[in-house]
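The structure appears right after this line, and notes come after that.
The other protein chains are all here in position, but one chain of the complex has been omitted.
Now for subunit A:
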Amino acid sequence: MSSPADLADQGAARATARTDSFDGLRLENVTKSFGSFTAVDDLDLDVPRGSFFALLGPSGCGKTTTLRMVAGLETPTSGGITLAGNDITYAKPYKRPVNTVFQSYALFPHLDIHENVAFGLKRRKVGNVDAQVTEMLELVELESQARKKPAQLSGGQQQRVALARALINKPEVLLLDEPLGALDLKLRRNMQLELKRIQTEVGLTFIHVTHDQEEAMTMADTVAVMNAGVIEQMGAPQELYENPRTTFVANFLGQSNLIGGTIKSRAADVVTVDMHGVDVSIPAARCHADGDEGWIGIRPEKVLIGDPGEQLDAPGNSIPGGVVTDVSFVGVSTQYQVRMPWGQEIQVFAQNTGHRRIYRPGESVELSWRPDYAFLLDASQDAKAGAQEGTD
């Protein structure tokens, strides 16, 4: 399995070998409007060859429209799409080396599993179809179901047929449109691992569209978070999670506490922010705010909870005066709501390591975190953007 860094290196190597041509999938200034509604707005996107790329966003963010433009099922209003240097913006879907695993699978109900999987090969008049189909059905462990009709299979099996039907054509890019959405949790976990295994095995470029942040993070090398037709941020899952650049990314990918603050000073490597009377420092590389105001962001699991005056994880940012308002014990961790002196409730997830006691509602506590974990976001953004009702 190649890491994103390796892939970037490979990409760079190829780019120099072929001068200014990029051999992956490239979307340049792509815009798609439906009447007055702009589904995708001036999108630029490079997907390196051989990567597992996830487009993550809430429903209606334009990710499926982007996918359909790559598949050729929609034509961009403006902009261009190239694949390995060839312009495919207006190419017919049946002329592109791109295949799709549809959200609803779209298996042909009148054909059996074998015929469904053979469909693409037969259209291209490839020889030796039966042997290839058998091999592909073995890969997805469905060789015994070859003569059944799609309706006779379970959801998970149908999903694998849809995958086999697309994969057998060895497309340059495989598009996956929320293919796991209809499966139950356990099956979805298995399929995630299986998809990842197959992608590593065959080495094709996968573009996976999903609204499930956990799915995107576990499977993809690179995740692009999309919102309202634009990409908010793109990078390796860990990078996106640890150093989000917008409030949308901070809230959509996991959970974040966002606390308003005023910037006091900017040094070369550290920014000091006045957070309701407490000075907190944030590494300059994690500051994404231009003005004097900003949202200080900290992940709930990075916040430590301790008795008043207790210096946990020093030298850290310590914020006294919290009162526990809610405690939920979830086994592996304990989740606290702590009301701060300025009235805001901060979420804290504490691992149940057994080293520390569990606090009760009403107790006074002091919160602290390491400066390296905090990030600073632009105050002009909505602190609630991307926040989901409940957590997964």
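Please note the rule applied: a contact is a pair of C-beta atoms (placed from the backbone, for glycine too) under 8 Å apart; a residue touches a chain by one contact, two chains touch by 3 or more; residues count from 1.
By our rule, contacts and distances are computed from a predicted model.
Trainee: Given the options "Peptidoglycan-associated lipoprotein", "C-type cytochrome biogenesis protein CcmF", "Quinol oxidase subunit 4" or "ABC transporter permease", which would UniProt use as the protein name of the unshown chain?
Mentor: The UniProt record for the chain left out of view names it "ABC transporter permease".
Trainee: Touching the hidden chain in the complete assembly: which of A:Arg49, A:His114 or A:Arg165 does that?
Mentor: Candidates A:Arg49, A:His114 or A:Arg165; residue touching the omitted chain: A:Arg165.
Trainee: Among the options A:Phe108, A:Phe329 or A:Trp342, which residue touches the chain absent from this view?
Mentor: Residue touching the absent chain, from the options given: A:Phe108.
Trainee: One chain isn't shown here. Among A:Leu25, A:Ala71, A:Leu142 or A:Ile207, which residue touches it?
Mentor: Residue touching the chain left out of view: A:Ala71.
Trainee: What is the set of subunit A residues that contact the non-displayed chain in the whole complex?
Mentor: 71-73, 92-94, 98-100, 102, 104, 106-110, 119-120, 123-124, 165-166, 169
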